[in-house]
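What follows is a single structure, written as structure tokens, with notes after it.
The complex appears here minus one protein chain, its other protein chains still in place.
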Amino acid sequence: MLDQYRESLLIFLGINVVLALSLYLPASAGLLSLGQGGFMAIGAYVSAILTAWVGVPFVVALVGAGLAAGLVGLLTGFPALRIRGIYLIILTMGFGEIVRIFFLNFEPTGGASGFGGLAHLTGLGAVTVVVLLLLVFAVQVRGSRIGRALEAVREDELTAEVMGINLTRVKLSAFGLGAVWAGLGGALYAHHALFIDAGQFGFFRSAEIFLIVLLGGLGSPWGAVVGAAVVTLLPELLRPIQEWRMTFFGSLLVIMMVLRPWGLVGRSRRRMVHG
Amino acid sequence: MRRATAIVLAAALLVTAATAAAEVRIGVLMPLSGKGAAYGIHQEVAMKMALEELEKSHIKGETVKLIAYDSRGDNTEAINLTRKLIHTDRVLAIIGPFFSAECEVAFPIAVQGKTPIITASSAKPGVAAKSRPWAFRNALTSDKLNGPLVDKWLAGNKGQIKTVVILTDVKDAFTKADGTLVFPAVLKAKGITVLDNISFQTGDIDFSAQVTKVKGLNPDGIVVAGLYNEGGNVVREIRKQGLPQPIAGALGMSEPRFVEIAGPAAEGVLVVNPFWPDNPAPRIKKWVDEYKRRANAPPSNTAALMYDSLHIMKGCIEQAGVTNKPDDLGKDRERIRECWAGLKDSPGITGTISINADGDAVLEPTVLVIRNGRYESLR
Partner (left out) sequence: MLLQQLVNGLMLGSAYALIAIGYTLVFGVLKLVHLAHGEVFMVGAFVGLQIVLWFGVGAGVALLGALVGTALLGMVIELVAFRPLRARGAHFLAPMISTIGVGIVLQEVATKVFGAEQVGFPHRMEAVTFHLGPVTVTSVQLLILGTSVVLMAALHVFVTRTALGMAMRATAESLLTARLLGIKTNGIILLTFAIASGLGGAAGVLIGLSFNAISPFMGIDIGVKGLAIMLVGGLGNIYGAMAGGLILGIIEILSVAYLASSYRDAFAFALMILILLFRPQGLFGSAYHVEG
């Protein structure tokens, strides 16, 4: 039987998979975002408002959260169209920080004091359903025409465009959908932690998601799963050496990159991402 | 050979089972790594001091086991670890977590798991009140303490303070409430005008802009609502830019580290705190000296609160009829909860402690002034 502690670990694992997939999707089009924390925040707060103030069922809150995040994703996606590589990474990082600062100061949702008193609506079942849905979608896309379009955009934009691929549509969809998924992750998080504040969704969160995807490997959705598993569960497994956990983790990152720079899942691919 | 091993194993199991049952298990959550490590390490020293005393004295003849986890100051860890302590480790009660945000996520879990949880540090208004009856706060809340502080501050300056500028750390929930709600209210009630409320954030290191602004406003007095790192540097900057006004500081600045950081600039600053680290009373002095010997540094407020919390816990376990039998876990937790809820005038390093209806500790405030790098009481 699953005790509460293990259940919580698995729920967080699931949420991290959702967040990792939310980055994997735009990344497969060559769009690397260091700002998924910002979309997560939007999803979290919107879902909290919906369940706590408006009193809707959880499913409605999830959809609302995803849509809100997705909308912001589309809006921020436009400027991102012309920007690539390291520039996009820093741009999205700036976006994520701006979102965090906004919620830190936005008094109606608590500001620095945060938003608490949420109902525990995120069960293992809900998380599993969402994870499976997203995973199936991602795997299907990868093997489909859309997946090949994403890959083409990632590998060589100019050629892709010449071949008739609508760059704007592909990039915006990938970025926007990634934002939707991050919003879902935020909603799931909010209703498991029962309290959210701006600090939960800042640079560290975005960096953690970024790390998960790169550790697991950009080549396939399974990379996101493996990466999330490592980052979520390893600190717990290392608890006997509590105080050295982070040192171990940092060293592991270096060693991993030296030995398998393309990530845990997938084989060496020369030009994974442009830039 | 196999049989011998089996017997040894069985004996070992029996012994461990026997000793396991006779253990009083208390959970502790502290940030031992990450940004809060400075605070957490202090609490750990105090925890170890208390543990040694508890191990010598035992609780009702049984050994005390403190299951202490490093939460890294992280909400996710706080959630997982609180669940672990309650359901897997099956502790009688939990002391911690440290940060207010961690408490916000951990307390509801304790309520659902019907386990008493006491934070020895969070100062955020209302944090325990939301999770009654299982959550408690053995720490300082500023709304009761700032009144006496301002009184003494105004009196000490012979009524020459008519205008004040407040500098507030708006990133930390507690200092923000202090600076934007509590202090203004207290000052207004005394007829003092607040000229401006200038903000900074936890983690800032440069305050030149804010202090220059204060200089331009030229108030009679300055109030700083910050934690000890930022507060120390703000005060330093104030004196560096040549501002002579008297300064009163929020709760976060009554930590000894504040004095170290601010250096000579801390002279004359007024703060309020139940725990007086330079208290000459023999019992307190002895404790502080022992702490200094172990930690090579003076104790922090929250270390003293951790120490007291553990001793109160001991008292409750002894006096509330706790049996510590595995079947009685639920009832034992309830007994401990009741004991905490009814706590009155319990003597501690931080003064006499009582718990009020909100689950908050009621402690006697001592207004302190800093002279020559030491805290002196302004009774």
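Labels A and B are assigned to the chains in the order they are written; within every chain, residues are numbered from 1.
Quick note on the criterion: contacts are C-beta pairs under 8 Å (C-beta built on N, C-alpha and C of every residue); 3 or more make two chains touch, one makes a residue touch a chain.
If you're wondering where the values come from, they're calculated on a predicted model, not measured in any experiment.
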{"item": "Options B:Phe136, B:Phe200, B:Trp340 or B:Tyr375, residue touching the unrepresented chain", "value": "B:Phe200"}
{"item": "Selected residue (touches chain absent from view) among B:Ala22, B:Ala38 or B:Ala155", "value": "B:Ala38"}
{"item": "Selected residue (touches chain absent from view) among B:Ile118, B:Val170 or B:Ala248", "value": "B:Val170"}
{"item": "Hidden-chain contact residue, picked from the options A:Val46, A:Ala65, A:Met93 or A:Val265", "value": "A:Met93"}
{"item": "Absent chain, residues of chain A that touch it", "value": "32, 79, 82-88, 90-91, 93-95, 97-98, 101-102, 104-105, 203, 207, 211, 214-215, 218, 243-244, 246-247, 249-258, 261-262, 270-273, 275"}
{"item": "Residue numbers in chain B that touch the chain omitted from display", "value": "33, 35, 37-38, 40-41, 170-171, 198-201, 203-206, 208-210, 212-213, 215-216, 229, 232-233, 236, 240-242, 257, 261, 263-264, 297"}
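Throughout what follows, only the chains that are shown with their structure count from here on.
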{"item": "Chain centre separation in whole Å, for chain B relative to chain A (CA means)", "value": "35"}
{"item": "Of all residues in chain A, those that touch chain B in their complex", "value": "3-5, 7-9, 12, 104-105, 111-114, 116-117, 120, 192-195, 197, 199-200, 235-236, 239, 242-243, 245-246"}
{"item": "Chain A partner contacts - residues on chain B that touch it in the complex", "value": "32-34, 69-70, 75-77, 79-80, 83-84, 86-88, 101, 104-105, 108, 112-113, 124, 130, 170-173, 176-177"}
